[in-house]
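With one protein chain held back, the other chains of the complex are shown just where they sit.
The letters A, B and C name the chains in turn, as written, and every chain counts its residues from 1.
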Amino acid sequence: MTVKSYFLPRSLPEALRLLQLHGPELLVMAGGTVAMPLINEGISLPEAVMGLRLAGLDRLDRTDGTLRIGATATLTQMLDQDAVPMLREAARNTASWSIRNMGTVGGNLFTPPPGGDVAVALLALDASVTLAGARGERVLPLGDFFTGFMTNELAADELLVEIQVPIRSEPTAYMKFGRKHANTPAVVTVAVRIEWHEDRVADARIALGAVGPYPIRARQAERLLVGTGLDADAIAAAAVAATQGCEPFTDGIATDWYRRKMVSLFVGRALEQLAPGAGAEGR
Amino acid sequence: MASTIVTFELGGREVEVMVKPMTTLQSVLRNQLGFTATKEGCRQGGCGSCTVLVNGEPMMSCLLPVEDVAGQRVTTLESITPAEGLHPLQRAFLDANAFQCGYCTPGMVMISKALLDHDPAPSDDDIRQALTGNICRCTGYRPIVRAVQAAAEAMSDDAGEQAR
Amino acid sequence: MSSHLNVVGQSVRRSDGIGHVTGRTQYSADRSFPGMLHLKMVRSPLHHALIKGIDLSDAERVPGFVRALTAKDVPHNRYTILSLIGVEPEEEFVLAEDRVRFKGEAIVAIVAETEAAAFEAVSKVHLDLEELPAVFDVEEALKPGAPIVTHWGNNTFMYEGHPCRRVRFGDVDKAFEQADYIVEGVYNTSPIEQAPMETTGCIAVPEANGRYIVYTNTQALYFSLDNTSIILQIPGNRLHFIGGTVGGGFGGKVDVIVEPIATLAAILTNRPVRFTYSRSEEMQVSSTRSAWRIYMKDGVMKDGRIVARKVTSYADSGAYSRQTPYALTKHAANAAGPYNIPNVSIDAYCVYTNRQPSSAMRGFGITMASFALEVQMDKIAERVGVDPWTIRFINAYRNGDMKPHRKLAEDATLIETMQAAATLVGHELPDEFKAMTSAPRDASHDGGRE
Partner (left out) sequence: MARLRGTGIAAVNYPTGMNLGGDPSQALIHATTSGSFVVSLSATDLGQGLRTAIGQIAAETLGVEYDQIVIDTADTDTGPHDMGTYASRATHRVGNAVIAAATEARGDLLNVAALELDAAVDDLELDGHGNVTVKGAPARTAKLADVAANAQFKYGRMIAGRGSFMKPKSPVDPETGAMDPDSTEAHACTVAEVEVDTETGEVAVLSIRSAYEVGRQVNPALVQGQIVGGAWMGMSHALYETTAPYYPAVDHSPKDFSEYLMPGTLEMPEIECVVLEVPSSNGPYGVKGIGEMTANSPIPAIINAIYHATGVRIDDLPVTPEKILLGLEAKHRGLS
């Protein structure tokens, strides 16, 4: 609220110009669901803020088997699309209706755990991100975007402008487990995608949220699944292996011990949903 | 800290306000326009007591810089309260005692209005899902869910009668 | 009472209902005044520390800064809400003097033209603090060598020479010896936030006639007015408190925490001053329901009769006692529960720790006693080998029974209430319990309890 300048660029070039002009001191805000509470309480005291709500970065395009999601597309827009069912599930399980109308997909990638659930789905979907700066654009796999707790590859003069999600017909499962059934921080979030070759798993993606500094993949568990028929033994082994590489933390919602337990449980439950004959959702 | 002028539509009227940068819609409504039905419960987006509709969609006005809604259509509880009598949702909340202290009520009515605008015949689960961002500390929610159901029924009866 | 009632007993429509559903009900923070200033607190970042220095120079340079208030600005800088009903000692400060005892304790009040300026000035107040060891557990706080929170050398509130509120009824030790079973339990509860939807707050407005109107959401107007009068050392007739509909209280707004300092700021600036808690202040600074640790030991006979109950309770008052000593007294009067127990001993301790203070909340002193008691009753039932209904009917108090605090029961209806609950859920009670009533015991009827 000590804000001296609030910029509302109407285009990406304008936004990039402002960013260049004001440098890293400029707070970039999309939906405002993370930044505004801090500003309202006097915890964050930025002098200059750029809001991206009107910058025209909220388009959804379906081209060449890819869903292109503008960085400021809202979570409600994810609910309304049908190209990628898992993103609908992820949005449905995030926050509340009003917040989904405000919070953005791009912003979700900057939300520290245990928030940022949509990013977990995006990771399982092999999404990539486009970062734009004065020197042009670059595209990164989402898995390479995160570098640490609240840190990422985005340079000070860059903006996240788009997320690309391959549209595939493979079955997916998304489970967010929290202490409540809605509008609540995750104990653990699990997003799973299985590629089948005939009756064998050809490839698998298991992404986990709220058990590390950013969304991570359970690579060991993924590897264990390849070649199996997703039978009970394979699921059990993957569920155990999924905790490898996790760095669960303790917060007011759950302890690291409990989170670790729930990783196994919900990876198992998600895989069971996708096992042959389970009547998997989200296909 | 130059102030700017922002114009938006509020309850069918154009309003013009002069604001310091990034003043929230909540603050403009309450402190500048005197529209205090929009409450201030947390200013963190966590309680829903400041819920307003922007172009018909529910949003938390505490998280919304007023500049972001320039030229848009804002609806508050004042906007939907008829000059005489009550909106069917207000009537249903009153009949069901769907409040105690009343502080969450404006937000509850607004999110319910958005729900019934989108879906005139919501299921019990639809109603419960729609209300997950709005906190009530007094009622245990049951009377509120019942009120929304009753309002949906009353509005569909009214619509039926008008069609006849 | 009246056999024929016209209005009492009718579900008439709430008189404030239209206001609530239209949003026209006016809550204290719905008001705004020309020239209104905003007050924000500089709070301790440490749980326990000595205040070595406060540097306001940077804060004073913030555009919109109006003034800062520190302890020396408060005429009677003691915040002891129960002093009105004779509870001592005066232990808490409106603004901290030389020491802070919990994280979030108010040290400096900043008054500024806008909320933004107040926040900025708050961020620019520099505190020189020397951290002290802190204690956070009720029983740790009572051990020798524990950091001392109070100014009188131990961490308990003193009740007329005792470190706890005591109840002594019959002879528990003898009864324990004669009991067939001993059942023991330890019950812990977390502190809880009242979480009213409207946060605690007020606006103090100077009037032309030298009086001050304070619009407040207190649960107790005169409590707030009288305490403000004492703290500011001004006659009560210069204060005019206006309340109304409170956006939820649950006990959290019986503290008189915002009115005195906001009124003082209004006096010193001659401007309207608003002081409203943010949600995080409400959660992290305002009084909570106490955390409790309750030890319960019961002596029980084979037929299920409880013959002795010993309760040792510790309420975590946090850094200051506020209303918690009173909660312990209320707790002590009710810790034996709605049962007829001939030998009872209760020690209820109000313990100081370096935690956010606790105070009143819905069920003051009793909610957590009921939790402990009623879980304990199930354990007793299991030990005796009867079902949970039976153990309660066997021990239920009746009118005319002497309660441990030596008051005769006169409005007992536990038995009838349990019968109604059994009917509601379709639980078939044995005939003897169906026939039982709360009427005074009569040796010629059900054999009494002696």
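Here, contacts are C-beta pairs under 8 Å (C-beta built on N, C-alpha and C of every residue); 3 or more make two chains touch, one makes a residue touch a chain.
In this text, all values refer to a predicted model and were calculated from it rather than measured experimentally.
Among the displayed chains, contact with the absent chain in the complete complex occurs for A, B, C.
Interface note for the absent chain: among C:Arg271, C:Lys330 or C:Arg398, the touching residue is C:Lys330.
Summary of contacts with the chain left out: across C:Ala360, C:Ile394 or C:Met436, the touching residue is C:Ala360.
Only one residue from C:His38, C:Arg392 or C:Arg441 touches the chain missing from this view: C:Arg392.
Residue-level contact of subunit C with the missing chain is found at 1-2, 5-16, 47, 85, 103, 136-138, 140, 159-162, 165-169, 185-193, 195, 218-223, 225, 239-251, 254, 279-280, 283-284, 288, 291, 316, 326, 329-330, 332-334, 337-338, 346, 353, 355-356, 360, 362-368, 370-375, 377-379, 388-389, 392, 396-397, 404-407, 409-414, 416-421, 423-425, 427.
Residues of subunit A that touch the chain left out of the display are 37, 177, 179-185, 250-255, 257-258, 261-262, 265, 269. Annotation for subunit B: contacts to the undisplayed chain at residues 42, 44, 46-47, 97, 99-103, 127-129, 131-132, 135, 137-145.
Here, only the chains that are shown with their structure count from here on.
Path length between subunit B and subunit C in the touching-chain graph (shortest route): 1. More contacting C-beta pairs link the chains of A-B than the other of the two pairs A-B and A-C.
Note on chain placement: the centre of subunit B and the centre of subunit C lie 34 Å apart, centres being C-alpha means. Distance between chain centres (mean CA atoms), subunit A to subunit B: 29 Å.
Multi-chain contact residues, meaning those touching two or more other chains, occur in subunit A at positions 1, 3, 40-41.
Residue positions of subunit B touching 2 or more other chains: 20, 42-44, 46. If you check the complex, the residues on subunit A that touch subunit C are 1-3, 40-42, 45.
Taken together, the subunit B residues at the contact with subunit A in this complex read 1, 20-22, 24, 42-46, 48, 51, 54, 57-60, 62-65, 67-68, 111, 114, 129-130, 132-134. Listed in rising order, the residues of subunit C touching subunit B in the complex are 13-14, 16-27, 29-30, 32, 114, 116, 195-199, 245-250, 278-280.
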